[in-house]
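Apart from one protein chain that is not included, each protein chain of the complex appears where it belongs.
Moving on, here comes subunit A:
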């Protein structure tokens, strides 16, 4: 998407006979001048800033001034990554839709430019020096590369091209209603199937060329804006794109669409559904009579494995370790409970006690990285570490669709940051709140609650989604190609995801 951005801005800049970079530079210089010489010089500034706008011949002097003021201000005051990302991400979409949500950075037509300052004025024209210190970044610096725009929960500003099925899916994903790498992948493919059926190739374009670039891309972009896509989704998208390109242009449209949908169905079945069964069958052999299976959080494939072993009549016990804030393990424990298994449920802090009893650790995966490391729900690495220290075999169950070509040494470069608000404790903190209010004598010294964290300077909350488990903690990876050591992951990845 970032490659498209210059394309869009370039023509508009040409209109103004000034490159965006030049404009930005000029605006910055202006702002510095203004800071130094305050309001007295306002008329002068206006004259200066109006200059670049004169070509466009739409903006009156006042507007020009405000825009020039805005550009550096917004760039400086908003937190850097946040400010930059939307600027890059939005223009292509916006220019197509002709939406009003133009970024001040890209000055184009007069009509947009006029609306912008009017809307922004109240917040932006206030003395910028006052705003700057107040707006302290709540992002953990170490992870600043991971903060993207906040997850989308509303329909506002969504491209009109996004198919309703994808739209619904996006919100389900962002609210964790659909959670887990495989589930998200399957749901996405099903939604795409629906979307493809509703697609019509515009006149003068071929399906193979148009579908990916102009129809699927906005869908994918939308899903990304809801929550970063998982490795399996990425693999599936890559596969789908390749499939579309390979379609013979001479095939009639309906036929091509039907074929695509059928291939998607087959993909889901072969790569996920049946694969899961195969893995469950193979992994359940690792559970023997008297075993104590330790698992962390919730993985659908581990759940299947355990149920499969239970169905075989093996007598064993399950320890589910769970963690805040998602409490996925609770769902797993509940479903296993209904199946009639003997379950122990422990909080994350109790791992050292859990591993004492365990005889085998079964883990699910978000993705298997090419250097043999496992990327999975945050906390998995600790569980694997504790188990490995006690020489308890750690077995990862993972479909090959989740194998990735990426490599990572730590959990910091590749990761996803979930909204920090998820860490707040809604239920427990509310009853404690009224209590301090009773003793109203010291109103100012009222203890702060965690929900006020944004107002407390230098306090940051970090809510990571994944961590990376070193390969040496993993005894075995079970995928549909068989059981392998973590070092064989890249081989299977090439075979399964690239060789096809």
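The rule is short, and it goes like this: a contact is a pair of C-beta atoms (placed from the backbone, for glycine too) under 8 Å apart; a residue touches a chain by one contact, two chains touch by 3 or more; residues count from 1.
Basically, contacts and distances are computed from a predicted model.
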**OP:** From the list "DEKNAAC100893", "E2 ubiquitin-conjugating enzyme", "BOS complex subunit NCLN" or "Translation initiation factor eIF2B subunit beta", give the UniProt name belonging to the chain omitted from this structure.
**Re:** "Translation initiation factor eIF2B subunit beta"
**OP:** Check each of A:206, A:251, A:463 or A:483 against the chain that is not shown and name the one that touches it.
**Re:** A:463
Subject >> Selected from A:174, A:225 or A:411 as touching the chain missing from the view >> reply: A:411
**OP:** Could you list which residues of subunit A touch the chain missing from the display?
**Re:** 140, 142, 323-325, 330, 333-334, 337, 342-353, 356, 377-379, 381-382, 385-386, 389, 410-412, 415, 423, 425, 428-429, 432, 447-450, 452-453, 456-464, 466-468, 470
